[in-house]
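Of the protein chains in this complex, one is absent; all others appear in place.
Chain naming follows the written order as A, B and C, and within any one chain the residues start at number 1.
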């Protein structure tokens, strides 16, 4: 039975807490949050203690921490938890600075603690099935990967300003997925972007619509597109072409009902946003973390996966801003 | 090169004429119609002669006749053509009276002429693919056949009055399809029907919405449903269940475009009616007739197939009217 | 907070227990089972007491009972629980005898306790969406309902022998659904059936493949088909035709992945069986029961719904056995 401490009791902290409660091999010992009410509410729901982050990390019955606090606090918490010998699950991004991530890698490796980066999409049942068939060789060698991610609506411009920009805040998931599916490191990055959804986003120095092309050493190609808007639900699709065929994972719709009238055949919108679409993924992710820690195997995606995705996000940002092709 | 005479230059006669013109092994020699203008128009288009039905059947360069006249004229034309030694393609139904069809069978068999009944749906590429896979054993033995046919809108009540009723006029296609797919003769017929689309149809003694269950000697089951109304296009679907799986043929939509908005994902309506949906079927049907005649093989569906479908249509009419289960 | 006692700790009892644990307004107080180990295991998991059925029903902190025991025990438990003033959730079928169900109705009405019959499919998100659109008038008046249910594989013949037969054991769900969607009581029942999946089922006096036609007073028609076998997963579909169009609810597939190769485009099988397909339905069902009891509204489906479905199942059994059309 793995004792877990939740650091950060906001939306994503609650999601992970819910997942842990359904696992038979883990339980929530304590929770911490800068907002006392948030911590208290989650603690009551989970029958767990409220503690400061410092005390939670120090607690003897806490074997692992789940870091769900704002990105700029990850660095300190990773350092403290690693030094305290705790297994660490950290939400993406590990940090907006690759130098600081490298520093985290050092402390994690020196402490020898398990570390998992929260790229939840690897655990989506549809994408996981895609990856499994790819690995099984069903379409032979990968030639082209196409990833599309569209949020239902943009976040507040205030959030955008501190987000690091679309390539680091939103497309980072797709960079991790590209690496996961290509099976090879990226060598060149092309990126374009525009503020077409909301001019305020442009004024804030960011884009809301973007496309990227990646190439690998052996010539594999990946196309990514992102938008902060989709009227028909959260659009999350992947398509992979190989020598023997194609694999594509479609959206999950709200239900399977179809209505046929004079205007044709109409199916439901895609599930609204990440809490709905990735409900299964979050559960599988936390289950994988707990299993890895209990089995003594290295959790995946690793902290290095977190670093590599960040490097690609930085490269895409530069490629877009400087209007040039960036080599990794 | 097979010389063909078209008897009846209405809508379906024109469809067959168009098909024959694309075949390299047949050509239209002459056409006949009770309405001189109709015959003249088609003759010009096909560069063929206009003749009376009598002369057309007698013409030496006419090897085969395609009978597209009103149902009550089929009997005489079949007799004349058979006696003149012509190959015969006759639109469904051969006749509304099974006794008269049996009489036609006699004259056709005694003349030894090829005869094909115009059940076009057997030649629909989707249904033909379904039948081919069934015959290839892909789902093993058939257990349940489901056939659904819905017209986009009811014909005029005047037509309904002389049609023989829905079971003979519309569902006869489905009875032929049931026999084609079950691979076994029908033993019992259950039938229910209502006038839900248009009360005038009910007043005319007919139904516009109906369902039938058929069983065979070995216990196979077939469900059929018909309606004179479908707002979303001509609805023509078949589903067959066997020991190893299911085969289903979906509608052909107007195009493959999908639009996604707040209300979900919308595809086009089904193709409007039989001229659109069965365009490919009509061509394949006439091609099969010409090939069979030229090769000396017996065309299928045969005149006996026409008889069997009519027997089932009569049985369903009785089952519905007398509210009893009819044994064949 | 509603205190609940679980009567019967087998598979379906565990499903309901799991649902209740996720509800914020109910908790499991006690569980009972004829097999002590089964009760002990579920009690541990739910942090609930183990009790005899008698004591559980008598317990002051138990406000409602969830009856998941074998069908032949329902009658006694319903009587005891009603007399003890408990709200009752009872798995389908209430009883295999309509007379005994009528007797249960008397005791329930006389006690004035809330009663819900466990027809879970009404709560399936896809079917619920279908019903909601129907009620909203999106396709206007219903004309034809088509329901198909196929289990992935037949149960043991030993189970079949005491099941009451396919029409009572399996199709009873579809009879309830037919009533739910037609919005009108059934007047006539046609039924046919065969043992095509396993001859042992036929020797046991039952069928494994069956089809039914129902009609209502206003002439609406319902077609149902059932089979104990489907190689491609649990097949659960409904299609409803109305004056303005069609509504159809498709299966839920295991995932949204599609693979394209020389043989075409392949999607995943349907979810395996009822635990997977109706996971959401079971949760919504128990949530509806708890809400109704807490709000003082009458839970639906009612015990009368349970009776009506049983009457139709009996009628279909007679229609099949006696080879006649049965009037209700």
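Everything that follows uses one rule, which is that contacts are C-beta pairs under 8 Å (C-beta built on N, C-alpha and C of every residue); 3 or more make two chains touch, one makes a residue touch a chain.
Bear in mind that the values here come from a model prediction, so they are computed numbers and not experimental data.
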From B:138, B:185 or B:322, the answer for touching the chain not displayed is B:138
Touch assignment to the omitted chain, from A:232, A:265 or A:278, lands on A:232
Chain A positions in touch with the non-displayed chain are 141, 143-144, 146, 148, 150, 188, 190, 192-197, 209-211, 213, 215, 218-221, 223, 225, 227, 229-232, 235, 241, 243-246, 323-325
Note that chain B touches the absent chain at residues 125-126, 129-130, 133, 138-139, 244-252, 254-262, 268
Residue positions on chain C contacting the omitted chain are 231-232, 253-254, 260-269
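The criterion applied here is as follows: only the chains that are shown with their structure count from here on.
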Reported most central chain by Cα centroids is C
Chain centres from averaged Cα atoms put chain A and chain B apart, in whole Å, by 57
Among all residues of chain B, those touching at least two other chains are 231-232
